[in-house]
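Complex shown without one protein chain; remaining protein chains in place.
Right after this comes chain A.
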């Protein structure tokens, strides 16, 4: 029972990190119609910035700088590639983000090398014990921060002028433009928000029980990809739901690995994709995605 409780709590923590990443995918997709494959490298950039700066600035300030830097780079990608080539097909732009990802990841990998970088987070390796249920401090912090950020995000999405502009533009760009919505600015903010969330996610991906940030940390962001897809790609609530589902699935399959050994090792890595496929067979537009994905 304690094992199950631990696994579920870990799954929720993992799910909330994925949610930070998946929301980034969704918000960019809604604003630009582009699936941002450069998200993994942006996340790595955020983590790398914290790793480099925390000795001099302290963790909090380093994280703040990392959030700003990552948001700015994401905004730059939008301004240079996405808006600059605005007349191009979104498919082309999506492929372009793969190119951006490769460039940015290569440069960061060169700098990181084979090191495992500490981010200097205040939770270190602390573990809490509740009646025999052990959970890392970092994971608790992760859930708390994610809930606050995601709550803020949803409130902004629902109540602010930007959120309304975003939802209106996602539904009908031309009608939104006719209402005086500045599509370029809405899109730029969306990319910056996604970048900022990715930087925060990087911290928790590298925190205990992970050893730290290494060059492959960005790839973990890819696990948030099935989360966004099975949630419906254009639904923020769907991304949240999908992330929790993926987090729990990963944690459960990894936790009961020994009982599932007949399925082979590393099942935890594969499980999110299996869940994604099963959900998509059941609901082709994802759990909460719009029914009408492409109009002909």
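To be clear about the criterion, contacts are C-beta pairs under 8 Å (C-beta built on N, C-alpha and C of every residue); 3 or more make two chains touch, one makes a residue touch a chain; residues count from 1.
FYI, contacts and distances are computed from a predicted model.
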| item | value |
| --- | --- |
| From "Positive regulator of CheA protein activity (CheW)", "Cysteine desulfurase", "PqqA peptide cyclase" or "ABC transporter ATP-binding protein", the hidden chain's UniProt protein name | "ABC transporter ATP-binding protein" |
| Candidate in contact with the missing chain, chosen from A:56, A:129, A:174 or A:259 | A:174 |
| Contacting the left-out chain in the complete assembly, out of A:161, A:263 or A:277 | A:161 |
| Interface residues of chain A (partner: the chain not displayed) | 87, 161, 164-165, 167-168, 171-182, 290 |
